[in-house]
Structure formats: C-alpha cells, structure tokens
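Okay, here's the structure, questions in a sec.
Omission of a single protein chain aside, the complex is shown with its protein chains in their original locations.
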Amino acid sequence: MTVESTAARKPRRSAGSKAGTTGSKRTTSTTPKKGSDTDLVQLLTPEGERVANPEYDRYVEGITPEQLRGLYRDMVLTRRFDAEATSLQRQGELGLWASLLGQEAAQIGSGRALNDEDYVFPTYREHGVAWCRGVDPTNLLGMFRGVNNGGWDPNGNNFHLYTIVIGSQTLHATGYAMGVAKDGADSAVIAYFGDGASSQGDVAESFTFAAVYNAPVVFFCQNNQWAISEPTEKQTRVPLYQRAQGFGFPGVRVDGNDVLACLAVTKWALERARNGEGPTLVEAFTYRMGAHTTSDDPTRYRHDDERVAWEAKDPIARLRAYLLATDHADEGFFAELEAESEALGRRVREAVRAMPDPDHFAIFENVYADGHGLVDEERAGFAAYQASFADVEGGN
Amino acid sequence: MTVESTAARKPRRSAGSKAGTTGSKRTTSTTPKKGSDTDLVQLLTPEGERVANPEYDRYVEGITPEQLRGLYRDMVLTRRFDAEATSLQRQGELGLWASLLGQEAAQIGSGRALNDEDYVFPTYREHGVAWCRGVDPTNLLGMFRGVNNGGWDPNGNNFHLYTIVIGSQTLHATGYAMGVAKDGADSAVIAYFGDGASSQGDVAESFTFAAVYNAPVVFFCQNNQWAISEPTEKQTRVPLYQRAQGFGFPGVRVDGNDVLACLAVTKWALERARNGEGPTLVEAFTYRMGAHTTSDDPTRYRHDDERVAWEAKDPIARLRAYLLATDHADEGFFAELEAESEALGRRVREAVRAMPDPDHFAIFENVYADGHGLVDEERAGFAAYQASFADVEGGN
Amino acid sequence: MAEKMALAKAINESLRKALEADPKVLVMGEDVGKLGGVFRVTDGLQKDFGEDRVIDTPLAESGIVGTAIGLALRGYRPVVEIQFDGFVFPAYDQIVTQLAKMHARSLGKVKLPVVIRIPYGGGIGAVEHHSESPEALFAHVAGLKIVSPSNASDAYWMMQQAIQSDDPVIFFEPKRRYWDKSEVDAEAIPYPLHKARVVREGTDVTLAAYGPMVKVCQEAAVAAQEEGRSLEVLDLRSVSPLDFDSLQASVEKTRRLVVVHEAPVFFGSGAEIAARITERCFYHLEAPVLRVGGYHAPYPPARLEEEYLPGLDRVLDAVDRVLAY
Partner (left out) sequence: MAEKMALAKAINESLRKALEADPKVLVMGEDVGKLGGVFRVTDGLQKDFGEDRVIDTPLAESGIVGTAIGLALRGYRPVVEIQFDGFVFPAYDQIVTQLAKMHARSLGKVKLPVVIRIPYGGGIGAVEHHSESPEALFAHVAGLKIVSPSNASDAYWMMQQAIQSDDPVIFFEPKRRYWDKSEVDAEAIPYPLHKARVVREGTDVTLAAYGPMVKVCQEAAVAAQEEGRSLEVLDLRSVSPLDFDSLQASVEKTRRLVVVHEAPVFFGSGAEIAARITERCFYHLEAPVLRVGGYHAPYPPARLEEEYLPGLDRVLDAVDRVLAY
C-alpha cells in the first residue's frame, strides 16, 4: 500500500524523504521516524509466551491466576455477546451491529485497568469496555435495534453513551477530565477512538486542551488498521502513537491483541493521569477481524489473507495458550466458561426479542430538560392526529 | 507564566512530568522534550553578526550585497507602510489595522524565498509577504477601510486573499498544493498562520492531508508569542515546530527576526516541496511588537519590558548593523531609502483618501457566479426602494 | 436511448460522464474509492479513473471541503461526498465562511465550482445522525445553491448541471430513493436546474415538495383522487434558489398550498415558502399555507421514524385541513 498514488505517479515527486538535506542529523529540526515492530509493547507473544518488559512488567506484577482467568472470561464472554449481536442483526432483530471481533484484548485490557471512579468516553464499538464497566450488554443493543439512541445512564457506571460522530467524544472526555482536575478528585478519564478518528480536527483539539490544562485523560486509540474501507495509510504516514509528542505528552504503541500489555500500558497511563502528569496517548495496534458493521462488505477492499494473518495473533487464543502452559486454568474452567457463554448468548437473545418498541410519544420526550412551548404544541397536535385515527377505527 | 493555574493550584496535579516512570529512556514511547534556544536556526545575531550554520548556509551562499540591501529595503518599506496604515486608522481613514510591526524579517525572508509560480495563502497580517508578491499596498487597505472584503485578484500575484477565520486557509493551501502535485507543476505553496491558529482543528487536518498526499506545501507559522491576549503557553506546552513530527514531516524553528535565516529555512522547505518530499513546518520565532490590532490594548495583558527585550532583537536594526559592518551599504543608501519610504507613505495616504466608497449595489454583486433569482429580486426591490427616496428628494 | 435505472446508479453514471468529459473533475470523500461509497454511488469510478481523480480522503470533513476549495482555486472541479447528512457539520465552517463567500470576497475574481453530495433524509431504519435533513441550515446562507432530485432522471441531469455550475452546489440525495428506478435519457435536453416541475396537475390543492417527499406527495394525490380531490404536485427540485414563480402560478390556480419536507417544520423550507407565497398570493389564498414536516425534536430512533416522518396520512390530513378553510 503506497501512501498516495498521486505521489507515486509523478516521478518528480517521490513519496517519502530523499537522502541529503533532510534527516535526523539535523538538530534544529524534528524529522519523523518510521515506526517498526520494536516500537510495540508486548508482554504475551501470539504463541502465548510471556516476555519480560522492564518498563511495564510492574503494572501486572501481582496479577493472580484468578485475575488472568478473569481477563480470559471477559474476552470470551464479550466475543460471545458480539457474535450473538451479529446474528441477531442477521435475524432482523437489530438494524445494525458494529462488531468488536479481534479487539477484545484492547478493550478488556484497558477496561480492566480502570477504577470504578474513572470515567469512560467510548465510540460505538466499545462493547468490551462496557462489559468491564458493568453495563448490561442488552442495554447496548437498544440503539442498534432502533429503540433509542443510548440506552443506559452514563453516570450509572461512569460509562458515557456511545458517540457516533467521529472524534467528538475526545473533547467531552478532555472537558470532563478538566473538571476532575478542578475537583481535585483522584480519578482519571479515558477516551476511546479509532485510527480513522485520528484525522478529525476535534481529536487534535482535544490533545491541545488536554496538554494545556494538563488534564488527567488517557487517549486510547484502537488502531484496527481500517476506517471502513480505508487503511491507516490514508490517515497518517507515521505511526499514530507518535502524534502525541508534538502536543507535549507521551505516546506509546501497545500490542492491542495482548490483553496483559494493554492492561499494563493503560495502568501506566492512568497512573500518570492520577499523578498529575497529564494526558497520554495509547495506540493499541489491533485488527478489525470482521466487517466495519453488518452493513459493510470488506471483500470489496481487503484481502482475506490479511485477516488470516491476524487470526494467528488472536487475543483469546494467546491467553488460552498461556493459561494452559502455566496451568493457571484447566479444562474444567474452559468448559464452565463455555456454558456461561451460551447462557449469556441466550439471555441476550431473549432480552432483545422482548425489548418493546418505544412509545410514540417518546419522540417528544427529553428534547429539553426544562420544556419548550413548541414541543408541547407539537406533542398535542400529534396526539390529536393519532386520536383521529382511533376515532375512525372506533367508528368503523 | 505557568502552563495553567488549574494544575498549579492542586498540589496533587503538578504541571509537567515527574521523574520516574516517564522519560526519553523509554524506547517504546515518545516523550516530548522542552524546546531550548539552541533549537533556533539563526544566521544573524541580534547584534548583526553572521554566524555559520552548516545546514542552512548553502541556501544564502551566493547572496549579493545588492540582494541584502533589497531585503533591508523590503523590511523598511513594509514597516513604513505599516506605520502609515496605523496612523491612517487613527485618523479615521481605516476602520481597523493589524500591524506586522516586529515580524518584518519573518515575512520578507519567507516571502523572498518564493518563486513567482509559488502560491501564498496568508492570514490578515501578511503585509510584508504581500509586498514581496508585488501586491500594491493600497490594495491591502480596502478591507480595513471597509470598502471590500478582499481587494486584489489572488491569481494576479499568486497571493490569496486575506483570511480572517483562523486556520481555514491552511486547508485551502493544502488542497491547492494537492492540485499542484496533480498537475506535475514545479511550484510550491506556502500557508501562513499564527501561534494561536495552531490550536484550530483545521490546521491539524491540513497537516494530515498534506502528509497523506505528500503535498508540496510549507506551513509557515509566525509564532509572535501572542494570540490577542493569550501567550503561546495557552496553546501548547512544547515548541510549536515539534507539532509536525507526529504527522510525519519535519518541523524547524527559525529566528523569526533574522531575515537571512528565514530566507534560508524557507528556501530549504520550498526545495523539499519541489523535490517531492512533501510538507514542512517552519516556526518563525518572532514577536508582535504592537497591539493585536488597533482595537486592542496590550497594556491589559502584557508587560512593557517584554516588548523592550524584543526590541533589542529588532529585525531591521540587526540587518542594518550587518550591512554597515560589512560595508554592503553606505549612508547614501540609507538616506535614499528614507526618502523612498516617505514617498511610499505619502502615496499610500493619498491613495487611501482617494479610495471611493463602493456603489450600494455592490451588496448584490458577486454573490453568485451564475446568478440566483432571489438576489435579482432583492436587487430590484432595493433599487425601487432607493428610487423612492430619489423621487421624494426630486419632488421636494 | 432512455434506460431505466436506479437513482444511485444515475448519479454514478452522471459522475462517470463528468469524469470522462473534463479532466479537472475530481471525486473525493471517505470510502468513495475502492468501496465505491457506502451506498455504492461511486462504484467502479476509482477503478476506471484512478486514485488521482477518485480520492479516498482522511476521515475529516472540514479537511475534505477545505482541500476541495484549494483544489477548486487551482482549477479543479471537485465533487465531494459527505458520507451521511449528520456528518456534514464538521465541515460547516468551511462551507459557510469559505466556500459560500469566497466568490464575493474576491469581487468575482475567484470561482469555486465545488459540488457537495450529501445522502440525506430518513426512512432507512438507520442509527442516529444517518437520517437528517439539514437543507435549511444551508439555504439561509448566501453563496450556496441547494438542490435535491426526486428521481433518477433528475438525479442524472441535475448532477451534470451542478458540476458545470461555477457556484458551489450542495446536492442533497434522497437516500431512501437510491434504489427507485426510473427512465434516464442521457440524450435529453435538460430541464433548468433551479426550476420546479409540475409532476401532477390538479386544481384543488397544491402539494409542494422536493427529494424524498415528492413520491409521498404523488401517492397522496392518487389517494386523494379516489376521494374526488384533485391535487397538484410540484417537485421543487431546488431549495436555493426556490422557484417562487412556479409556486405562485400553481397557487393562483389551486388557491391552497401544503408544503411537505422531512426536515423539522420550525425554521424549515416550508416557513420560507409559506411566508413568501402568502406575500405573493395574499388575495388568492383561501387558506393559510400549511406545512407538514419533522417535529422540533432530534431525529428519533428507527422504530419511531414512521411516526416522525411525513407520510401519506399526514399529508392527506393537511389537505383536509387546508380544504376546511
């Protein structure tokens, strides 16, 4: 994948920099470096081997086998829920579904790094984070079923509503974090966004505000390699985690399919926030295994071998391998989890099917907190109009 | 000046980073460094001494005494014009004026680095660049007098109209540069903007587009230390030139009061653009000696000693000292220039006073290129309305 | 010559024709390339015209419109896609303060032939921000032209005309009609871009609509006929300028007008039409101009959109009311 064919086609304008006048020897200018795999924080290899990391090990030092099984369980149940939602969409119970398949480690690792008092600003794909926050999975389905635009109380679990307008929630998170700092509270804020979102002006502005006000916020970018049909190369020509530096705070790239690494790096970033060290950018390098949403057809723009290659890095498989190799889990655990998984799927399926359509008058509800004359007038007109049919039906 | 008092007030959240878990030793994360004066490209000291710079010297190597005198003349005449405009505003001939006082070197140095075919996208303060492009200075005054919103043909001198909405022109410049690349043309584009503007989402988006399409554009940021009343610390906590790196192109900070350095660095950046190496960010470190505009009162927010300290770095004085020390100019030159300067002031003064008010019907002109029924209708109504007074006046 | 095709396909063909005819025409937006857009309106264009002319952009609407302005300044004629109605707002500043005003700002020196395509409106059961009708928010702004076709033939021709226009045009595509087919005659003489068209003649009441609501009005007219009422249906086609002459001519005949649009009624197109037609036809009108449209509420979740959107019954209810005067 080249950066842009415009450049590639004109021989006079070759992409990338030429040798000669530019380069890192230039002390007075900053020259970007291309990222390499060594930039990636990894604690568990795709094969499930634990590799030491002098800087981040301490954040998962005391982790117990039970906690490891917990992370595994979270990922499995999230994936199960996600699969159920996908099939509910196929069955017509949902209008749309945005699958997190492949991103379980990024979400569970970061989600489990949080304290209860921390506050989360998700996109529309953070089902795993929602799970960690204790949001009932069925509540996530309301907007995809079309019965509401956000089906939970954000303050119930300190998990904000899903935000569809790309990037906007990063500013809400930053403002919230500015408030946390003003309150002198001991909590942090985390904003999720995607690789595509990194191009939005709002995200850059949130970096500026967070840096200037030294806000306790973690910017957690799940680089799943795609923004619908566009590969990350259409958004940036250097690794995204490097974006933070020019705004005055650190950025780090973590293996987004390694739940331990995601946990550790997010804990580090949250610790920075709590210690008054301000914002951090975490780029979780992961992969969207499925379609963008159930409306999408990825065969139009990407090769299957890419997905296959990423399957070898599956976040769940690698933790399973590790649990088995270390005897931290036995077959009984896996079997039990399988059953729990099925039960979850069943419960979600039933709950969705039982989800009632909203009352028609919901259109007019909560438009304003303090009311608005026009809404009242239109509600009354609507009621009269509806009643006129009732009359006819009654009359016949 | 602290980064933000919010942080300063809460002992738990100290601004800046603590020792310990962060730092540049961390290979997997990028940690911003604070800028220092050694970051600054300088070829002429404030005292007018030429200092060698192994990297940028070659861009001014063959410069002749005549060219040096030319740069000096440009700066002097620009300053004279600017002063005239300020006094025209005081006399009520202009509604407003945005003075470039102190920024002459940044503008003349960068402006004289350009080829005729290059294209410039200014803010509202680039009077010196306009001068370099050959735009008649009086044309710049139309919008400040209130007779038009842009008084020259952008394609006449490849100098776009002044843009007031902060940051928006950086995207126009990037798009224009994308077009230049598509055409395979041998020219470059330069976008001017301020330190305050660096916070706008549009500027970040222009960096993204320029990098992704490898567009031949130079982002020229005049960091004049202030955005109206806000010091640069309210926009960023690291030097602005570092912003570019995270978008994948180099940034450099140049002494914005050193016309030679500005010339050299801009030439380097333009060369990169022409060679197909894509965008560059140049931060010209300079100072707004005067008020933000004639409407502003800087005594409310900054101490005079700051201005006094910067006066010692005056861009014109230092080149004068160099010209004298090297015998590249004699008193005759300075006396002649003084006279030319006065003549320019006189010419501008007279031209402004002679500038006619626009015809009333200009309101309805150029709203659309291909016309619009409503505009025609409203113009006709306006004409009838105006005529009704003429009748009355005629009747009386 | 005429060929039956879906509205989305007609736009695709129109873009193809423009790309072929003029090397300065560009297509740009999110996912317009390989994917062919989320609605496949640009399907196959990148393959045939290259990444240089059919450009997948970064995910940043202000950047898309802002660079399109720059490209237009360089002599290109960009056709920009905004993926959905609700995502045009990050570009609003560039549209309102730059795109709309630069021609005037330059005293006519600069022209910005930029087309902004926006699939708009509801009725497809989508999630939030995917079903809105923001045309009034653009019509208030001088310097922009706003059009919306209701059928494939108009979509084809109006896109040709929009691209040829030297003014910025916001091209609102009725997304729920993308799959509706009608005859497109690529050799026809096009109807003027900003002129309304009587799509059904009638004598009792005029229904005026554009984009997705034209079909609803036509169906209402058929239903009304069964009740012995003769409704005239006017497809406005252009929201800025609005063709008040055609509206006036129709209202002078029918003496009653109902305006129908999906956008909220409050400060919507119907307000402007009602105000001006009342002024123009004060002595002709037997009843106030009535408006049928969205409520003053965010576009509701999909399971409520049928109640929110103007449908046949609500249009006929307004007809009843306007005839009751």
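Letters are used for the chains, namely A, B and C, taken in the order the chains are written, and counting of residues starts over at 1 for each.
The definition used in the following text is that contacts are C-beta pairs under 8 Å (C-beta built on N, C-alpha and C of every residue); 3 or more make two chains touch, one makes a residue touch a chain.
These figures come from a predicted structure and were not determined experimentally.
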Chains shown that the absent chain touches, full complex: A, B, C
Among A:50, A:69 or A:182, the residue in touch with the chain that has been omitted: A:182
From A:201, A:239, A:298 or A:315, residue that would touch the chain that is not displayed: A:201
Listed residues C:5, C:80, C:112 or C:137, member touching the removed chain: C:137
Touching the absent chain when the full complex is considered, from A:212, A:269 or A:316: A:212
Absent-chain interface as seen on chain A, which is shown: 148-151, 153-155, 160-161, 163, 165, 168, 170-180, 182-183, 201-202, 205-206, 208-209, 212, 365-370, 372-375
Positions on chain C contacted by the hidden chain, ascending: 62, 86, 89-90, 92-93, 96-97, 100-101, 104-105, 128-129, 136-137, 139-143, 240, 263-264, 266-272, 274-276, 278-279, 282, 287-291, 295-298, 325
Contacts of chain B with the absent chain, listed as residue ranges: 4-6, 9, 95-96, 142-149, 164-166, 196-197, 199-202, 227-230, 234-235, 295-296, 300-301, 357-358, 360, 362-364, 367, 372, 374-375, 378, 382, 385, 388-389
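In the analysis below, only the chains that are shown with their structure count from here on.
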Chain whose Cα centroid lies at the greatest distance from that of chain A: B
Leading chain pair when contacts are tallied as C-beta pairs: A-B
Centre-of-Cα separation between chain C and chain A, whole angstrom: 35
Centre-of-Cα separation between chain C and chain B, whole angstrom: 40
Residues of chain A engaged with two or more neighbouring chains: 4, 6, 199-202, 234-235
Numbers and ranges of chain C residues touching at least 2 other chains: 52, 57-58, 60, 62-63, 90
